[in-house]
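Here's a structure for you.
Note that one protein chain is taken out, while the other chains of the complex remain in position.
Letters A and B mark the chains in the order given here, with residues in each chain numbered from 1 onward.
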Amino acid sequence: MTEEVNIPGYDIPPEMEGQVTITALDKIYNWSRRNSIWPMMFGLACCGIEMICAATSRYDFSRFGMEVMRPSPRQSDLMIVSGTVTKKMIPQIVRLYNQMPEPKYVLAMGACASGGGPFKEGYSVVDGVDKFIPVDVYVPGCPPTPQALIHGLITLQKKIDKQSIKNVRWYSKDPVEPIPIPLLGPDLMDPRDYALIKQYGTEKLAEDQQVPAAEEA
Amino acid sequence: MADMYGKGLLKGLGVTIKHFMDTYLEDIRWLSRGKHRYYTAEGIDSRKSFDTSGIFTVQYPEERLPVPEEFRFIPFLIYEVNEDGETQDRCTSCGICAKVCPPQCIWIERTSDPDTGRPVPEPEEFYIDIDICMNCGLCAEFCPFDAIKMDHDYEISVYNRLEKNIFNKERLSRPVSYYASIRPTNYAREEAARAEAEAAKAAKKAAREKRSKSGK
Partner (left out) sequence: MSEEVLVEEKTELEERFPEISRDDRKGYEGFIVPTEKLVEFASVLRDEFGYDFLSSVTGVDYLPEDRMEVVYHAYQTTGGPGLFYKVQVDRDDPVVPSLTPVFPGANLQEREAWDLMGIRFEDHPNLKRVLLWEGFEGHPLRKDWREPFYEGDGKPFKSRWPGGEVIRAEDSNPFNKNVDYPGGFDPEQWTPANETAVYAGVGRLDHAVSETALSNDQIIVNLGPQHPSTHGVFRMVVRLEGETVVALEPVMGYLHRNHEKIGERNTYLMNIPFTDRLDYFNSMSNNFGYVLAVEKLMGVKPPERAEYIRVMMAELTRIVNHLTAIGFLLNDLGAFFTPLLYAFKERELILDIFEAVSGSRMMCNYYRFAGVARDLPEGVFEQVKNLVLHRLSGQVDDLDTFLTDNEIVRARTMGIGVLTAEEAIAHSAVGPVLRASGVPYDVRRADPYGIYDRFEFDVAVRYHGDIYDRYLIRLDEIRQSIRILEQVIQDIPDGPIQEGKPQYQVRVPAGEAYGRVEGPKGELGFYVVSNGKPNPWRYHVRAPSFINLSALDVMCKNYKIADVVSILGSIDIVLGETDR
């Protein structure tokens, strides 16, 4: 048991080995962090109801210091993406994610948020919220029961336990760029894909023009 | 408002106080009977029962709410283990589960005999994309060989879905004893039905043999 605790879960550079301060600090830092994750009050679909259930008396995730569900992204640490993410909704979700202060975590709850779920084949569903924002924990299930969600939250706590002040994103010297917000065009457009979209459009047009020509011939 | 005396408010507060007091009364009641309300199966049962009062919380993960037998999460495949320790899949890769699956999250690769090229009743590979699966249980309901059933294990959160969330045959397979342990009534019923069907088949065969013999 003691050994397990002493393994921080990342590679310690040789010159840092034996320096206890950072690990001790990490432990305190992670301990306080993991026990006060404030989720954003933000339900998308069916899973949102199970998320509320996890907050109500039978499952009660306030036992993990998570009872303070904030409707405002500015005050929350964890975004539980609970339900199907549609193309019409993803710009708002990315915006909310950008508005959350660091350190921030994302938990994809249920099959839909993870990978599109049963609605993946549809025309207005995003096939996984991780196509746009980084996800820390995926909770499978359709919908995951409240206990499964709490298991996911415990999994997130374990991830937090392994973080170190030294290499976390929010203390790095390089500024963390906000994620570009996708736009709604004829379909969902990710600003990072613009060049690709343009190329695709040109190619498709050429193809479309070729087909009738071939037919006429 | 003329009737605004606060009487209704007080009445409402009475209800909340009752709920508050109930938690202590219930604990005292259990103590006086010398029983433990928390961290015991009996205690969890009482919190599930129709006359529950007091604290309603189940302290997951220390306590776990027992799931009913019919509970369904992700499907799994059953294999039989015979006396020599050899395993045999129940699945014959007939494809009914893949055909009935509403979001079409099941992929089955049928085995063919390397010599004759004919299909062998065993899947070469069996995939379920659990990021699509809707846990509806239709595959288990319509499997004619009782080879695919719904699992009770819901603690399967992961950090990386791309690596982990397409379950292959290895990840899906469970021994028949596991199935018998999570769904005892269903298992007993199916085994009885199978035994009956086999007996009927044997009887039929015997009758046919008898007839053919007498015919000669």
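The criterion applied here is as follows: a contact is a pair of C-beta atoms (placed from the backbone, for glycine too) under 8 Å apart; a residue touches a chain by one contact, two chains touch by 3 or more.
The shown structure was predicted, so the numbers you read here are calculated from the model rather than taken from an experiment.
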item	value
Chain B, residues in touch with the chain not shown (by the definition above)	1, 3-9, 11-12, 14-16, 19, 48-52, 56, 67-72, 93, 95-96, 98-102, 104, 106-110, 119, 125, 127, 129, 134-138, 141-142, 150, 166, 185
Residues of chain A (touch criterion as defined above) contacting the omitted chain	41-46, 48-50, 52-53, 56-58, 71, 83-84, 86, 88-89, 92, 96, 115-116, 118-128, 131, 142-143, 145, 183-190, 193-194, 196-198, 200-202, 204-208
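By our rule, only the chains that are shown with their structure count from here on.
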item	value
Residues of chain B defined as touching chain A within the complex	56-61, 64-65, 73-74, 102-105, 129-135, 154-161, 165
Residue ranges of chain A touching chain B (in the complex, touch as defined)	57-60, 63, 108, 111, 114-121, 128, 130, 135-142, 144-145, 147-148, 150-152, 154-155, 159
